[in-house]
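The other protein chains are all here in position, but one chain of the complex has been omitted.
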Amino acid sequence: MDMEQKFTSKTWPESPEKTTLEGKNKFLGFWLFLGGETVLFASLFATYLALKDRVPDNSHALAQDMFELPLVFIMTMLLLTSSLTSVYAMYHMKNYNFKKMQTWLLITVGLGLAFLGFEIYEFNHYVHAFDHTFTSSAFGSGFYTLVGFHGAHVVIGLGWFILLLIRNSRRGLNLYNAPKFFVASLYWHFIDVVWVFIFTVVYLMGMVG
Amino acid sequence: MVGGLEAMVIRIQLAVPDSNFVSAGLYNEILTMHGTTMIFLAAMPLLFAFMNAVVPLQIGARDVAFPFLNSLGFWLFFFGGIFLNLSWFLGGAPDAGWTSYASLSLASEGHGIDFYVLGLQISGAGTLIAGINFLVTIINMRAPGMTYMRMPLFTWSTFVASALILFAFPPLTVGLFLMLFDRMFGANFFDHTMGGNTIIWEHLFWIFGHPEVYILILPAFGIFSEIFATFSRKRLFGYSAMVFATVLIGFLGFMVWVHHMFTVGLGPTANAIFAVATMAIAVPTGVKIFNWMLTMWGGSIKFTTPMLYAVAFIPSFVAGGVTGVMLAVAAADYQYHDTYFVVAHFHYVIIGGVVLGLLAGTHFYWPKMFGTMLNETLGKVTFWLFLIGFHLTFFIQHFLGLMGMPRRIWKYLPNQGLEVGNAISTVGAFFMAAGVLVLIYNIIITQVRNERVGNDPWGDGRTLEWAIASPPPFYNFKQLPLVRGLDPYWIEKMEGNDRMTPAEPIGDIHMPNNSFIPFVMSLGLFIAAFGAMYQVDWRASDGAEYGWAIPVLVIGMLITIGSMAVRSLKDDHGYHVHKEDLEKDDEEGGRL
Amino acid sequence: MATTTGSTSANPKVNYKYRRNKARQEMRAHVTSFAMMIFLTLIAFIMVMSGFDKYYVFPVLLLLAGIQVVLQLYYFMHMSHKGHGAVALFLYSGALVALIVIITFMTIVWW
């Protein structure tokens, strides 16, 4: 099958991400990878929970003293919304509407960048207001590693979207790149899933005690 | 091979009491590297090599699902291994045991542990990739008619082992990251004065470590299953029970890791739960053992070299397995733990299981992979030398352990009743080494003589791989075969056919291009690892911080990320092997 | 909606109109689940801000998070579609391992 075959919105297959064998493999392989990532983040969560509030002495700030819930709440909203916008993008991908897909992906990227900006601000705040750094305590190491790993995933997700957008800006959709867009959006949803737990376990439960 | 050499040094050092063949620090480096190399750089990759060569053939696929990732996995693993071994030349190898327990590994001076952490991180990424690749291959690429319950057992065990890789390697990755951050970036995960906790490392390591031993043994079980069926001329007894047992072992493998930590002081409740869970694994493993024996029962057994290994495997592995169950008796493990009893246990299961499996697989699949037969007489010589040596070396170690010999000791002092046992053990190791030398000789003369063989050189082949040429053409199957049941080739043979019924007409075959990028990506990480390591001053043996380190770290990462970007920017549609060429291949007599 | 013309696409298996329709319906489900996610997050947030007792809050928080994840997986990531058998198997196995890891770390890493 010719990969760069041109389609119309009517000839475009129903599940373009799974029409070719390569696409099918990519789709499945990526899901499996997400299964592995689940365990990866679980290990990080577990480590964080074991080290939460473990500090060398009393002068060090604890979770309850620091976390800025309203700020984190806004971040959560941003990321949740970006998850929806990427669903929109996939909706248009399946309808073979490249322009709209691009637009929604761009919005997704924008929301992701905003999230990242808040996160950087947040970290900066903890470091300066509370001397809560990566090296100041085991608590700090655990916190920044867990949340930072998530942040790194956001960065990678954004980079991936941007790369795909640039690369394919001229050539439109075809069966070669459709699976790529699809898989990237799966990744983005997964990042959101992880964040739901970070918000709940680290921030909300951290504030309660 | 390097791992084997290290083992010989260990045994020479321990041959006599109070020996000074190697120094204390060097001994710890050797023993760490022996364990690490054998597990990560010998046993696992060799098994992967068989999986790679055999699994696509067994399920009737043209290739693995992701050829690109396949080569990426290989190069990552390759550079990880090189990096780890460079430690010998760059200021000292890791010296905290293959388990690298946190308090000692943080206290360890020089860069040894850094080599361990970064090397395993890189090669571990390669392993994870390989695991995903096999899973997708097996799920998506089976030939028409090849249902899950018709897959050969080696494919099944590859499947389960790959699933274990998928879930077991992430905890190791995290553990290594934590150690990396602690050692190289000032984090405090394992520093108890800063609130850290070393037990976290132990858990993460063993959550990985225990499934890891099943990652090693399951494919070996798979190889043996093929061999028993082939050389008994009989269908595998209780096939579906075998499949179920394989899956169950994989599943239980995740619930028992604390049996390595009975003496840590986790409390009687945890110890009791994990003790019982561990013992439970004896049941599915027993099912397999009995099914193998019943496969031979009523069959027509031919004692070829691979079959000899398979036959020797049963008592050897059962002996190792039952000592495993003894170790699972938590209260008694307080006595066994960290003694030579444990060393004896795991060499019995690893050598009696995994290494015998590798050696059996080598003889069994050599003709398929290279088109020549290893010499059977020499093969049998290797077998006997290795087997006798193996029992001689490790049987006595059970008693050494119970007589009070801890493991990982550089020397033992005289007059503690440990001399005789150790001497015997060392003699045994020389037998094994001799066996391996004969094998190497065998391989060399076989390749020099280069006598080609046909597609089913053992005459009793049952599964798809024996239906095509040895070695197979690079596109494996010209036409995908139609699978009509378990042991498809056997079915066709019994009906008097000499080849598989094709499931498709001859057509063009789509093949991927070879790519240079995986190599560059792995190289980038390799370079970055040096940067990460040398940017810390307080560890360096000469106390220096290297100005070039950070830039090197950055450059390395850029190379990797850059080549990833190139990969996704450059379209790679592969190429086609045309129908006409395929037919020409055929006429030239590539087949049968 | 009355006419289902036979002339749909070059790919005869696919009925274009029907597909469009289904996609639109799905989109509605997406928006609803998004609204629910926002709502659940809000509840969780308010619960914490208003300072209930932790033994009461924790289970509810985890439940809310659980629901959100299911929504993400089944609606946004399409796990409700068919052909996700292997996917579900591996994701749940992963989740199981994840759970075991977290439980042990919360019970037998202490001091």
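Letters A, B and C name the chains as they come in the text, with residue numbers starting at 1 for each one.
As a convention for this text, contacts are C-beta pairs under 8 Å (C-beta built on N, C-alpha and C of every residue); 3 or more make two chains touch, one makes a residue touch a chain.
As a convention for this text, contacts and distances are computed from a predicted model.
Visitor: The chain that is not shown, which UniProt protein name from "ABC transporter permease", "Cytochrome c oxidase subunit 2", "Simple sugar transport system ATP-binding protein" or "Phenylacetate-CoA oxygenase subunit PaaI" does it carry?
Guide: Going by UniProt, the chain not displayed is called "Cytochrome c oxidase subunit 2".
Visitor: Quick one: which of B:65, B:176, B:319 or B:381 touches the chain that's been left out?
Guide: Checking each option in B:65, B:176, B:319 or B:381, the one touching the absent chain turns out to be B:319.
Visitor: Which of B:85, B:263 or B:568 sits in contact with the chain that's absent?
Guide: Within the whole complex, the residue contacting the unshown chain is B:263.
Visitor: Of the residues B:234, B:347 or B:478, I need the one that contacts the missing chain.
Guide: Spelled out, the listed residue whose C-beta touches the missing chain is B:234.
Visitor: State which residues belonging to subunit B touch the missing partner chain.
Guide: These residues of subunit B touch the chain that is not shown: 23-25, 27-28, 95-97, 101, 103-104, 107, 192, 196-199, 232-235, 237-241, 263-265, 267-268, 271-272, 275-276, 279-280, 282-283, 286-287, 289-291, 293-294, 296-303, 308, 311-312, 314-315, 318-319, 322-323, 325-326, 328-335, 337-339, 384, 395, 398-399, 402-404, 406, 408-413, 415-417, 494.
Operating definition for what follows: only the chains that are shown with their structure count from here on.
Visitor: Is the number of contacting C-beta pairs greater for A-C or for B-C?
Guide: By the number of C-beta pairs in contact, the winner is A-C.
Visitor: Taking each chain's centre as the mean of its CA atoms, how far is subunit A from subunit B in angstrom?
Guide: Centre-to-centre distance between subunit A and subunit B: 34 Å.
Visitor: Please tell me the distance, in whole Å, between the geometric centres of subunit A and subunit C computed from their C-alpha atoms.
Guide: The separation of the two C-alpha centroids amounts to 15 Å.
Visitor: Please tell me the distance, in whole Å, between the geometric centres of subunit B and subunit C computed from their C-alpha atoms.
Guide: 37
Visitor: Could you pull out the residues of subunit A that touch at least 2 other chains?
Guide: Where subunit A meets two or more other chains at a single residue, that happens at 28, 32, 35-36, 39, 43, 47, 50.
Visitor: In subunit C, what residues contact two or more other chains?
Guide: Expected reply: 86, 90, 93-94, 97, 101, 104-105, 109.
Visitor: Would you mind writing out the residues of subunit C in touch with subunit B in their complex?
Guide: 86, 90, 93-94, 97, 100-101, 104-105, 107-109, 111
Visitor: Name, in rising order, each residue of subunit A that touches subunit C in their complex.
Guide: Listed in rising order, the residues are 9-11, 13-14, 18, 28, 31-32, 34-36, 38-39, 41-43, 45-47, 49-50, 69, 73, 76-77, 80-81, 83-84, 87-88, 91, 94-95, 186, 189-190, 192-193, 196-197, 199-201, 204-205, 207-209.
Visitor: In their shared complex, at which residues does subunit C touch subunit A?
Guide: Against subunit A, subunit C makes touches at 8-11, 14, 16, 19-20, 23, 26-27, 30-31, 34, 37-38, 41, 44-45, 47-49, 52, 54, 57-58, 61-62, 64-65, 68-69, 72-73, 75-77, 83-84, 86-87, 90-91, 93-95, 97-99, 101-102, 104-106, 109-110.
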